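The complex appears here without one of its protein chains, the remainder shown in place.
Now for chain A:
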Amino acid sequence: MRPNDLLRMAWGQISRRKVVTLLCMIGLSVGCAAIILAISISSSAQAQSIAEMNRTYKMDEITVSAKTVGGRNSGSAFDRGAMTMQKLDVIKRLPHVTAVLPQVNVPLLEMYTMEDKSVDVQVIGTDLTMLSRFGYAFAEGGVSTMPDTVVANYGASFGLMDPKTKKDLIEKLSSDPYNDELYMKYDELGRKHTKLFQQQIHFRQTMNINNANVVKSSLPLRIRGVLQVKDGSSEEYSIYDKQLYVSLDTAILLKERFGDNSGTVAKLKLDSLTVKVEDKRYVAQVERLIGKLYLNTQSNLFQEKVIQEKFATFKKTTLGIGIFILMLASLSIFVAMTMSTHQRRRQIGVMKILGANLWQIRQLFVGEAAVLGLMGGIAGIAIAYLAVAGLNRAVATGLLTLNVKEVSISLSVLPVGIGFALLTGIFTGIYPAISASRTNALEVIKNG
């Protein structure tokens, strides 16, 4: 039979047998909706976990560190595992690497302003132009090509106080550590904001040279950019994280000034690198290549693996429940189709007498079951959308507690749901189809 004729015949039967159609549709649509819901809930939960993970851990970044036995400054002239500028250049040119952020740590220094307010900060030498590529957003200013440029993070603007006040408070707290009032005052000063943008600053450090305390200061530098709170960090925590970013040249000068003679940029050994990769699927490949440079790498791919393993079991369980419901639901189409076959024995007999062969009779019934499956699948999608809307409302209003903030139905799940319903229709239609094709035409015509 031609496919169009088959569909037309199937539709004719379906539209005529409304009760049978309704029975089949209820079963199949509930089953299909169960599958779509099962997949959607588990996928939404997984997607939300991965999004949370991506916020917490940068999945497309690799942290690279030196592979030096005995520490960076072990004194050996050749240090195979050191992270040199040459290796940095090689890494920058690796396939799929989009940005590299080098890091040179300068010892903790005291930053002070022209008003002689100060705070201890961690100074980091880096490629300032790369900051924005790694998720650092500027609240004020930006990166300048001026050699004295400093970029302050959000926390560096807090807690600046004059040295005398600070000294007095610390001394009082040392002698009276349980004085809440003193502690509150110290904490209040620690939260006080100072506008750093465009301010001229110096660094200083008190050093012990020949048993005498010597205060060393750096040349003046200027804050040309202030960063926002980093994505994923809380403002509360960020005010205690005080970092200033300078260029690698400035970092070398500061290290020289404060006792660590690293020489020129070319001879500089980096403390770490953060490598951004085009996509997280290339992370493992880039890690392998960096490993060949005799460097240590660390990424967060394992976090994703942990989540995927956790959700694989969850997905299998929910899908299993969905399929079980569909199997139960398929009983309705099986019963309805078998009933329909029995009722239509006379019609089948006539068709056989008019020349329909076994295969054509089976085609008719399987075609009918397939159309029912398709209709059930479409109705199932509608039910699934309604159920998801209800579910999300229940979760939002607190009526229901679920490990998912919001369930969403992915478009890719819809063909899966329809496919399951269609296949269930076809499979459950096979037995009635075979049974129909075996009808003894003469018997039913004679006996009705």
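Keep this in mind: a residue touches a chain if its C-beta (ideal position, glycine included) is under 8 Å from a C-beta of that chain, and two chains touch if they have at least 3 such contacts; residues count from 1.
Methods note: contacts and distances are computed from a predicted model.
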Undepicted complex member, UniProt protein name, chosen from "NADH-dependent phenylglyoxylate dehydrogenase subunit gamma", "Cell shape-determining protein MreC", "Acetyl-CoA C-acetyltransferase" or "ABC transporter ATP-binding protein": "ABC transporter ATP-binding protein"
Selected from A:170, A:219 or A:442 as touching the chain missing from the view: A:442
Sole residue of A:92, A:202, A:269 or A:346 that reaches the chain not shown, by the stated touch rule: A:346
Options A:356, A:375, A:407 or A:436, residue touching the unrepresented chain: A:356
Residues in chain A touching the chain absent from view: 1-2, 4-5, 9, 12-13, 16, 346-347, 350-360, 441-442, 445
